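Apart from one protein chain that is not included, each protein chain of the complex appears where it belongs.
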Amino acid sequence: MTKIRMGLLGAGRIGKLHGTNVQNFIPDAEIVMLADPFLNDEMVEWAKGIGIEKCTKDPEDVFANPDVDAVMICSSTATHADFIIRAARAGKHIFCEKPIHTDIDKIKEAIAEVDKAGVKLQVGFVRRFDRSHKAVRDVVASGKLGNPYVVKVCSRDPAGPPMEYIKVSGGIFLDMMIHDFDMVRYLSGSDVVEVSTTGAVLTDPRYADYDDVDTAIVTLKFANGAIGVIDNCRQAPYGYDQRVEVLCEKGSVQDNNHLENEAYVSTAENVESAKPTYFFLERYNDAFVAEVKDFIDAVMNDKETPVSGKDGLEPVRIAIAAKKSLKEGRPVKMDEIPS
Amino acid sequence: MTKIRMGLLGAGRIGKLHGTNVQNFIPDAEIVMLADPFLNDEMVEWAKGIGIEKCTKDPEDVFANPDVDAVMICSSTATHADFIIRAARAGKHIFCEKPIHTDIDKIKEAIAEVDKAGVKLQVGFVRRFDRSHKAVRDVVASGKLGNPYVVKVCSRDPAGPPMEYIKVSGGIFLDMMIHDFDMVRYLSGSDVVEVSTTGAVLTDPRYADYDDVDTAIVTLKFANGAIGVIDNCRQAPYGYDQRVEVLCEKGSVQDNNHLENEAYVSTAENVESAKPTYFFLERYNDAFVAEVKDFIDAVMNDKETPVSGKDGLEPVRIAIAAKKSLKEGRPVKMDEIPS
Amino acid sequence: MTKIRMGLLGAGRIGKLHGTNVQNFIPDAEIVMLADPFLNDEMVEWAKGIGIEKCTKDPEDVFANPDVDAVMICSSTATHADFIIRAARAGKHIFCEKPIHTDIDKIKEAIAEVDKAGVKLQVGFVRRFDRSHKAVRDVVASGKLGNPYVVKVCSRDPAGPPMEYIKVSGGIFLDMMIHDFDMVRYLSGSDVVEVSTTGAVLTDPRYADYDDVDTAIVTLKFANGAIGVIDNCRQAPYGYDQRVEVLCEKGSVQDNNHLENEAYVSTAENVESAKPTYFFLERYNDAFVAEVKDFIDAVMNDKETPVSGKDGLEPVRIAIAAKKSLKEGRPVKMDEIPS
Partner (left out) sequence: MTKIRMGLLGAGRIGKLHGTNVQNFIPDAEIVMLADPFLNDEMVEWAKGIGIEKCTKDPEDVFANPDVDAVMICSSTATHADFIIRAARAGKHIFCEKPIHTDIDKIKEAIAEVDKAGVKLQVGFVRRFDRSHKAVRDVVASGKLGNPYVVKVCSRDPAGPPMEYIKVSGGIFLDMMIHDFDMVRYLSGSDVVEVSTTGAVLTDPRYADYDDVDTAIVTLKFANGAIGVIDNCRQAPYGYDQRVEVLCEKGSVQDNNHLENEAYVSTAENVESAKPTYFFLERYNDAFVAEVKDFIDAVMNDKETPVSGKDGLEPVRIAIAAKKSLKEGRPVKMDEIPS
């Protein structure tokens, strides 16, 4: 193959982001078709502007197109699993935004179809491709610090989403902390075996209306014996706080936030420096390109994708366990959750 | 009074530290007498060298001495409460190393005697006097960041104590994390209402022999609605890791470790800087002086001491709750623990 | 105008960089033509790949093309001034890589033609568009720190260029430090009135063969009374060291290097973090886009360009003065250099 030809499913914010990235930065791939059930003039214009020739409202047009080698699923979460199944049956490789689904059986059904079809599947856990988080994980994975003891992730958004979104998001564990559940698996190189949740509604009382919390701390036990902790808050006004840390036998490895710039001002009052980069588009800008590059590389060179179907399933299971732990006020073992 | 005359009880490591500090750095106080049941020539020589005139094996000599205004209790933990009681009855003000006792009733008995006698009592939670931790707390206490949401403390020792000590220490929660239980109360300005513990034996299998863990994560709920987390490890080879952090409504405040020096070397491989200061003697060197200064100030000027009897009691109660949570595998509410 | 149509002159490394940036990141501009006297198949393929329709060996084809609104001069330094003159006479706006020329009269001739034609001219001093340097300058320019007192620039390359290049580069002051001469004018908001140079050959004795130095410190006096210093070295093995600093009446503002990532490893030996980004392509990646965006904005909206003809001339004059100071072993006043 000279270039991987891709069909893009969904032209919302994340779809446009990936679409633009592929056309500009991934020399070995090109988007040849866009499908969005809400296709409108603005989307068509955007698509033409970056060289996507064909636009359709019907995703089936993508699956049926023999010129499409791979699909990029950026549609609403509820459609992910079905689109994976349809794409797999059509023999297309699949890059799918996270999460695959919020229902475990549905995820397993999708993975089974992928396995049957023998196509590649990569789930969009983009933070694995951040240069700092990756550097942390590479040190742990190298083994030079010995076994991991404690894995810590701090992840806070600069501002909460609209309450309309909270209604349908599945809650903080499935919507927000799911990235961190993936991150602790990535950092520790191990599966989670038990979770215990502490949560609170602190930033906006309306979260309670949806049986959700806006601030949560989840402790974890890993199969390799390590323990861990994740803390999340929907609203940290200083920006997107994204820090990870792994204490190992022979040392510790961690990262600092990326700042807007490296200037600082010293006065008689204090020393002032810039805030962390604002949100995920700023912080994970490069990582969004890197994850697709790796996917294209896996397709072209028949390698394993760096984020597998199982990697898509496990964070959903952990999120369900964390939610259950919060509700029942007790640690929940992962074998209580269907796998 | 021109100078507060103090009796020092105990000339072990911490007793010598405080004794030397008082003689050198606290202009308003002087140690006039040392009592240690294991008094030996070396201790007497040390005492003379810093101007302590009288040495005795019998603590009662201190309580009976009309020239002693205040005592500094640095003897073994088991004796703390009784010495507090004896000192209070003798009308002496009391600076007592932490913890007062590991038995709650005994602590309460000691506090009751202090209250009855109307003497000052300060418990040696030295970290409150560290310039960085104090700066964090002062920002929270100022209210300029609004209500606290999340309180985090990371506290790791460079190397575990001898197993002989582990046998009698009361375990990681009463011996090590007790400082952090005090710290979260200090930072949040609130009492703890629930704790949940995750622990593991990772650095040395012998901890299990004493029904102890060497690595633990404890999540907390506070009376003011905030939540928190402490992580401890007995062995972090890079030095004494002491970091605190409070996320509030309008921002976050945290501190970095103090480094051995501020030099760094940049080469074709990486940028290398110094490790954190080695252990508590290095890190909290200045804080050990500052806490006694504040005690002397409270005595001289009839102010409240900055670490009260209740501040001595609560961390012990939280430690007992944390231990119970680990054992029973469930969150423990503080009202399950006698108060 | 809907889009500024540009002719690209030169498809070497920097030409390709700008060409790719315009096609991918500057929505209001597009390259419609490439001229390179050494045009070859590889260049043509590159051009087609990013949507440049026409390729030619003859720059005159660009100047004569009525569809070209602006030119981007990325050819060899010796051709810059003549291409500016040709473009100005043809009524094209001009973005020109630095330096305009190494001969002052030639620069003045070019600027005069630009002024006569009333076209826009921007010189490619890219570092002004770096987010950290710009943040430093913005603080100084805001006036909130009062008058500048001391301006400092540290600028070191990770590795020296090939000796073939040294032969023709004009030497360290015209080739390398010229960026810093621009930077001190940008930071201080003032012209230089005197320079004094200290230099040495330290990294490779062959620099001496070309009457050049590889390490130099230049002190400066500014028209506004401030003083300054620049230090350069051709070879700093830890990467591209780019730091600026301005001490003002009420405080200081400075920046740190950008690091490859923000991870760090703490062990019993030390704390290791990543090196600075490797070289100018890595460090000033975003700045290369930002400068062209500003140029296009100036053209579209008839604003002044952020780096004027005078801004192109002055650093060359300062470089000539610095070279003279080194040779004659004395401070050189800027009015000794033709203007």
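Order of writing sets the chain letters: A, B and C. Residues in each chain are counted from 1.
Just so we're on the same page, a contact is a pair of C-beta atoms (placed from the backbone, for glycine too) under 8 Å apart; a residue touches a chain by one contact, two chains touch by 3 or more.
The structure presented is a predicted model; accordingly, all values stated were derived computationally and were not measured.
Considering the full assembly, with which of the depicted chains is the omitted chain in contact?
A, B, C
Just to verify: which one of C:Ile26, C:Cys233 or C:Leu313 makes contact with the chain not shown?
C:Cys233
Check the options C:Phe25, C:Tyr149 or C:Phe279 and report the residue that touches the missing chain.
In the full complex, the listed residue that touches the missing chain is C:Tyr149.
So which of B:Ala11, B:Ala47, B:Ile73 or B:Val139 would be touching the chain we can't see?
Going through B:Ala11, B:Ala47, B:Ile73 or B:Val139 one by one, B:Val139 is the residue touching the chain not shown.
Going by the contact rule already stated, which one of C:Asp241, C:Asp255 or C:Glu272 would touch the omitted chain in the full complex?
That would be C:Asp241, which touches the missing chain.
Among C:Asn24, C:Thr198 or C:Ser308, exactly one should touch the missing chain; which is it?
In the complete complex, the chain left out is touched by residue C:Thr198.
Kindly state which of the options B:Asn40, B:Ser76, B:Asn224 or B:Asn256 is in contact with the chain not pictured.
B:Asn256
Considering the whole complex rather than only what is displayed, give the residues of chain A touching the chain that is not shown.
Touch set of chain A with respect to the missing chain: 237-239, 241, 259, 266-276.
For the chain that got dropped from the picture, name the residues of chain C it touches.
Contact residues on chain C toward the absent chain are 147, 149-150, 152, 154, 156, 196, 198-200, 202-203, 215-217, 219-221, 225-229, 231, 233, 236-238, 241, 247, 249-252, 329-331.
Identify the residues of chain B touching the omitted chain, counting contacts across the whole complex.
Residues 24-25, 131-136, 139, 145, 250-258, 260-268, 274 of chain B touch the chain absent from view.
Just so it is clear, only the chains that are shown with their structure count from here on.
Once you draw an edge for every pair of touching chains, what topology comes out, line, ring, star, complete or other?
Topology of the interface graph: complete, with all chain pairs in contact.
I'd like the angle of the rotation relating chain B and chain C after CA superposition, in degrees, nearest 5.
It works out to 180 degrees.
Averaging only over C-alpha atoms, locate the centres of chain A and chain C and give their separation in whole Å.
39
Show the residues in chain C shared as contacts by 2 or more other chains, in ascending order.
Each of 266-268, 274 in chain C touches at least two other chains.
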